[in-house]
Each structure stands twice: as structure tokens, then as C-alpha cells.
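Apart from one protein chain that is not included, each protein chain of the complex appears where it belongs.
Order of writing sets the chain letters: A, B and C. Residues in each chain are counted from 1.
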Amino acid sequence: MTEEKPKLQRQAMCDRLAMEFQDDWIVNLGVGMPTLCSNYVDPTKDLIFHSENGVIGYGPLAPAGEEDRHLVNAGGQNVVPIPGMAIVHHADSFALIRGGMVDVTVMGAYEVAENGDFANWRIPNRKGGGIGGAMDLAACAKQVFIALEHTTRDGKPRMLKRCALPITAPGVVTLVATDLGLFKVTPQGFELREHAPGWTPEEIQELTEATLVIPPDLKEFRFRD
Amino acid sequence: MTEEKPKLQRQAMCDRLAMEFQDDWIVNLGVGMPTLCSNYVDPTKDLIFHSENGVIGYGPLAPAGEEDRHLVNAGGQNVVPIPGMAIVHHADSFALIRGGMVDVTVMGAYEVAENGDFANWRIPNRKGGGIGGAMDLAACAKQVFIALEHTTRDGKPRMLKRCALPITAPGVVTLVATDLGLFKVTPQGFELREHAPGWTPEEIQELTEATLVIPPDLKEFRFRD
Amino acid sequence: MKNKIYQSFDEAVADVADGSAFMAPGFSGVGVPRNLLAALNRQGAKNLTGISNNCGTLDEKIDVGTLIAAHQVKKMYAAFTSPTHPSQISPFVQMYNDGEIDAETVPQGTLAERLRAAASGIGAFFTPASVGTELAEGKEHREINGRTYVLEFPLHADYAFIRAFRADTFGNLQFRLSQRNFNPIMAMAARVTIVEVEDEIVPVGELDPDKIHVPGVYVNRLVKIPPDGIFD
Partner (left out) sequence: MKNKIYQSFDEAVADVADGSAFMAPGFSGVGVPRNLLAALNRQGAKNLTGISNNCGTLDEKIDVGTLIAAHQVKKMYAAFTSPTHPSQISPFVQMYNDGEIDAETVPQGTLAERLRAAASGIGAFFTPASVGTELAEGKEHREINGRTYVLEFPLHADYAFIRAFRADTFGNLQFRLSQRNFNPIMAMAARVTIVEVEDEIVPVGELDPDKIHVPGVYVNRLVKIPPDGIFD
């Protein structure tokens, strides 16, 4: 059964998305899995990490014992300052986001759809939601990358024709990494760019509600060197 | 002829308006004559002078030779910092104004009307205008005081039933000092509160287009002690 | 100069009336005015409206959730009105599901901008955030230069409870690093701004006018946090 085949690890998924970051990009990493993107370091590229709470240009997670209690990223993790860091207040931080300064935001999601919609803030049959800054970021970042498990715990697909859950923003997702591969959102739908080792396009399609575009130049998933 | 009788000096007019400032008020003084208000000091009151360029809590004019070229008031005059001064940028400075933090703005004017309108930004038959921050201040300060000569150089009244020039804000003026007296704007029109020494209400009315309300407790103009 | 320094948190919040609206800053537990919120909890005002990024955490620390758990709050405006993990059932979540408290979910940037609008005398503004989502339903939409926006309105409050790093006696405030978050815009937006100060309240004149994050004109009351009250 496919369930027993090894899938990609979360760090590998986030490494792969981080490989797409370009020199001098301003990068915003969502809470949870996306923060793993900052573990991938390409010395040829300078990245500026922005956090909703107004920290522009923070560094890696603070080593134990060296935390500054006043310096956290969007996930509440203590980070270290790096030279050039600047602090602004919340309104100015979202001015930067809405102003189109963020080159990419990486977020987790419950669902992502072939039209670029995604849902990551509201669970059905539960009042309210945990929207945080996701709607502002999704609507205004130049690109939205999503990292999510390909299926739910009980095997239902998360890569859909249309989202079933209330969406975070319409038509904004450009790139998706799941534990089965890397997917580009195109006008024709999800294009499978890279498959997890040992997984065929047909096996991946089987776990996907949306119809995948399989390009002639499909490659195996690229891991960090 | 009335023209020969001595009128009030500009400093006396501004002193009189400044006497109305209350303890802890945030005061914005317009360019020109209104800046004279800061020459009147009542040691029992703390005033905070705000200038549109983002200076909150500036002090007196800088003595010659002690100017800091980076510190000017709205009129471009070098002022001295006083303890507690804070600087903000222009958008935050007008956030403070529109936010209703300014207790009084004192401005010059070409005309003021009995309905509280005033005009101080546009001359007829000239394109454009010098509005500066006057419309924001006039619309949003808690009170608007006006200091102006009672008549034009050729003797035409400036205290009108309705402004002839394009107005700066409708219905906002609360108190007017001219070289003939002090006037309160009331629902019934201009109330002459204090007359210049030697001037009768009838003489002042003669140089005023609007019909003055003359209260039973009319007083002589109050000068600084 | 008006004396803005209060000797106790209780004294500083004594006049908060039932039915007041308040703002409570903080992000991921940093910059939360815990001492003032504790005092408000002791003070007991009820039917409050709260404006905050979240509705309280599950830890033992005092935050807006403490007031909610004590049934002091009738409505919250927040970017998080459900837990980020479904397993987390805070007092707010329980009460919200039971209909004992009302809430409006506001995208975080819209929340910040609505506070900034309140501080700035802006009547309303068009933002692109939330367009095409459930949170924009029923709101006025407009296309401007080819992009769709929704109209959002200011959020005012009677009180802002603020956690600053340093202040002068006039109320000029400085924050340290990500402690800043919502603090400045809330301090500028509320009618009465009450500040707990971590490090020092220095004599007026000691802060560089170029290095002030909130001008003192916005600050009404200052309380120095005692050593045992400084925790994030």
C-alpha cells in the first residue's frame, strides 16, 4: 500500500521551498511548519526575515540560555538580532505587508485548491477563527508558498479542486510543497514539478482531488545538498 | 476720524488670545501673527506647543547664535527644545491633529464670518492657494482662535456676515481677536466681549459687516499684567 | 506639569467603569500589560469590550483571558478568536461556543490599521486584506485602480493598557524590540492611556526627542512595575 512508502520530511519540504527564495527577498514565515524554512541557508543569498510583530531582519532561533525575552518571531520563538535589524510597531509592520514589500510568505494550510485558493484559518463547526496576519499576508505578499501534508490523517486529500473550508485569500498560491512533492499553481491547475522519491505521478494523483498536470520535464524531489 | 484713534497692537491681540489657553492644553500656532501668542507666558499654566512638522513640545524662539538648524516651528523659526519634547513624522503629526489632540489652533485670516467660517488660504484671482496644514487644523482642533486686523488696509471690514473668499473650514471659529477687540462666536453671531480702549461698540460696529451682539457685561480689552 | 505617576496599579485603573472598552497589546506574550490587567481583574469592572490580538492563552500568566475567564468581558475584537491548535480550549473558546461572550474576528493588519485610524481621525479606509473571504462578507467593496478593497472602520476605546520599557515623567515612552508591537498604536488610539513601565521612569528631559516611540501627550498615567512584576 502507498501508505507505507516513506514520504518527505517536513524539513525537506521547507528546504525545498526555501531554495526558491531569491537574493534580497523579504520573507515572512508563518507559525508552525514554515518556520523550518529558516533552517535552510544558502550562503549565496541574503534574505531578510520579517515577522508581523514588527521585526524586520531577524536571525536564527536563539540558543538556549541566550534568549532575549523581548525578541520573538511571529511564532513566539526567541530569535537573535542580526546586524541591520529594525523594529517598527504593528501598524507599520502591516503597512510594509500591505505595501507589497514582502516577496514571499510561507504558510501552512488545511487545504489548497488548484485555482490558488487556500484555507488555513477556520475549522468547520467551530466559531471564530485564528486568522492572525494570514489574510493580510496572503492578499499582499508578492508570492504565497504553502507547506502542508498531502492528505489528512485519515487519508483525505488536501490538494483540491476547490477549497471546502473558508478560504484565507483567493487565487494567491504560487507554489506548494507536500510530503509527496513540489507543485506549481498554473492556469491549468496544479503542475507536479517534482515527486517524492519512490512515488509515481499516478500514485500522487490517487491521493489528490484536483487533476494534476504532469509535465514532460517532471523531476525527482530536490533535497538540500 | 476713527482711523486716527489708536488700535490694539498685534502683540496685545495675541496676548489676549493666549490668556484663554488652559493648563495642559496642546496649542498649535499658525505662521505669522499667531506665533506672537508664545510670547505671553502664564507661569501657572503648562502649555504644549505643537507644530505641523512633527515637533511636540517646543520652547521659545532660539536666541541669536544658539539656533539648531534642525529645529524649526511651523513658521520656520528656530526654536529651542524643552524637556519632554518629542519628534514624530508628518503623517503622525497630522494623526495627532486629526485625532483631536490639539486643544486650540490660533490662525491668521483674511476674513471671518459670524457663522464661524473663516478664510485664510486663497486670494481671489490667483490660481492655487497656500493651504498648508490649516484645513486639517481648522477641521480637527477642539477650538479655533483667529487673530486678524479688523479691516483691510483700505478700510473694508473683515468681520463679515458670510465669507466672500473660499473658506478654510465651516463654522469652527470660537474666538476672534482684532485690533478693535475680542469677539466670541455665538449662535447669535459675533459677541463683542471686550473693546479696545477708547472705542465704543457703535464705532466698532461701523467697521464690521456682521451685526455685533453687545452684551450687558461688555468690558474693556484686557492687557497682560 | 501634571503629575502622571500613580503609586499602584489598582489606583491607576480604579475609575474603569462597567461597560468600558479597553485595548490590551502584546504579541506572543511579549509587551502584555500584565500588571494593569491583573489590577483590572481585581477591580472587577464588568461588561467590558476588549480589543487585543488574541483572547488569552492557556498558560497561567495574566492576560486578557484572565478578564474573560472572570466574566468581565462581553465582547472581543481579536485576530485570534479560536485557538491555533484545535485541542486548546481556553476559557474564551468555551464561553464563545456557549454564547456567553461575543467576538469579531479581525485580520491582524486590519486590526492594527483600525487602531491607527482611531488614533488618526480617519473615518474609514479601504484595505485589500480579507477580500474574497468570509470575513469580507457584508462589507462594502470597491475596486480602485484595478484592485478590490473592503471598507473598514476605526476601533476606539476608553482605555489602553500599555507595557513600556522606559518612560519619562511626562509620559514619553520607549519600547524594547518586539515589545513594541501593538503598544504604540493602542497608546495613541485610546481616550485614556495607562502605562506600566518595566525599566525606569526617568525625569522629563532625559529621553532623546528623536528616540521616543510614543509622545507623552498621549499618556495619562504611569506606574513603575516593581521587580517581581516584570515578566513576559
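Before moving on, here are some points about what is shown:
Here is the rule we go by: a contact is a pair of C-beta atoms (placed from the backbone, for glycine too) under 8 Å apart; a residue touches a chain by one contact, two chains touch by 3 or more.
Quantities reported herein were computed from a predicted structural model and do not represent experimental measurements.
Every shown chain that the unseen chain touches in the whole complex is listed here: A, B, C.
Taking the complete complex into account, A:A95 is the one of A:M19, A:L61, A:A95 or A:I214 that touches the chain left out.
Residue B:G128 is the one among B:G128, B:P187 or B:P216 that touches the chain not shown.
When you scan C:G26, C:G65, C:P128 or C:P215 for touch with the missing chain, the hit is C:P128.
Of the options B:L8, B:I48 or B:C140, the residue whose C-beta touches the omitted chain is B:C140. The missing chain, though absent from the display, is touched by one residue of B:K5, B:K45 or B:H90; that residue is B:H90.
Where subunit B meets the chain that is not shown, the touching residues are 31-32, 51-55, 68-72, 74-76, 81, 87-91, 93-94, 97-98, 122-123, 126-137, 139-140, 166-171.
Mapped onto subunit C, the footprint of the missing chain covers residues 113, 117, 120-128, 142, 144-145, 147, 149, 153, 174-177, 180, 209-211, 213.
Remark: the residues of subunit A touching the chain excluded from display are 23-24, 26, 46, 48, 50, 56-57, 81, 83-88, 94-101, 140.
As a convention for this text, only the chains that are shown with their structure count from here on.
Traced through touching neighbours, the fewest hops from subunit A to subunit B number 2.
Top contact pair of chains, counted by C-beta pairs, is A-C. Nearest to the global CA centroid, when each chain is reduced to the mean of its CA atoms, is chain C.
Between the Cα centres of subunit A and subunit B there is a gap of 57 Å.
Chain geometry summary: the mean Cα position of subunit B and that of subunit C are 37 Å apart. For the pair subunit A and subunit C, the distance between C-alpha centroids works out to 29 Å.
In subunit A, no position touches at least two other chains. Looking at subunit C, residues 116 sit in touch with two or more other chains.
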